[in-house]
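One structure coming up, written as structure tokens, with questions to follow.
Here the complex is missing one protein chain, while the rest keep their positions.
Moving on to subunit A:
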């Protein structure tokens, strides 16, 4: 690399007046000045732009270079806490406190606490989130179709919130109008139906703010006849607008940028995997999931036991979700990420490490 540098400057000197350099520098250099200029240069130097516009912008060359840059890697790792939280969302399910009702049905009781909590959303970057039970996404609520669910919601946040569940339930259990003020409680009670992959989120106004701040989570209703037993993972695709300008700075699954790039998910060849994939990304119209070196069975919304298609990429609107099933044929490292390259490079990227 030092050699390259040396060559660069020698060329600058020797071809000071050369035609080639004139064109080349005319374009880039003068434009560069126009930009940097705004605070580097007096106007009489900046004046060169117009000359540059007239010259021919053809001399674009690709700078090969150091070869030392590890693309997509970050300069530091997140705290163990932040990673644990992402990992917990990946593999932990809240089945509630289970008991039997007199009529023989299963009753599941859950407690949810709205909390204002600062969370690490990218290594070293902290975000003042609003959370269910301290994390964004909140816990994955899981039940079986037909169970009676009783979800006690305590609002420990400084703002009014609700829990709005997707699925079938009475209007007064919808979490749209029964706003729960700070310090108050509300108990949602309804029967789990239909089976599939759903979600829950806060429905207080302004809705956009209450969702982007982190009040959401996955809600799984298993069919009465359980799906085939597999390794199960939950991935909630979300994003964070850390500077509050209405655009996301970081994209994540389960709340921490590049969590599973820094800590790859371990799989075995032939091991069957089921991913519960939920999109709650605010501001951006869609998000997506793309799997490397493989194809998956796609069950849209998980409401059917017959797969919709076999693909390697699925696009989801905000609030959409899908169940994905696959297994790896070969060992190796396989990426999974949003197929919006921008999201991928801003934190929504992970790795499966498949071993024999």
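In this section, a residue touches a chain if its C-beta (ideal position, glycine included) is under 8 Å from a C-beta of that chain, and two chains touch if they have at least 3 such contacts; residues count from 1.
Following the convention adopted for this analysis, contacts and distances are computed from a predicted model.
Asks: Which choice in "1,2-phenylacetyl-CoA epoxidase subunit PaaC", "Aminomethyl transferase family protein", "Zinc transporter ZupT" or "Holin-like protein" gives the name that UniProt lists for the one chain left out?
Replies: "Zinc transporter ZupT"
Asks: From the list A:162, A:258, A:287 or A:318, which touches the chain that is not on show?
Replies: A:258
Asks: Of the residues A:122, A:151, A:199 or A:237, which one touches the chain left out of the display?
Replies: Here the residue in touch with the unshown chain is A:122.
Asks: One chain is left out of this view; which of A:240, A:260 or A:296 touches it in the full complex?
Replies: Of these options, the touching residue for the absent chain is A:240.
Asks: One chain isn't shown here. Among A:147, A:249, A:282 or A:320, which residue touches it?
Replies: A:249
Asks: List the subunit A residues touching the unshown chain?
Replies: That gives, for subunit A, the contact residues 1, 4-6, 8-10, 12-13, 16-17, 21-36, 38-45, 47-52, 57, 59-76, 121-127, 240, 242-243, 249-250, 257-258, 342, 345-347.
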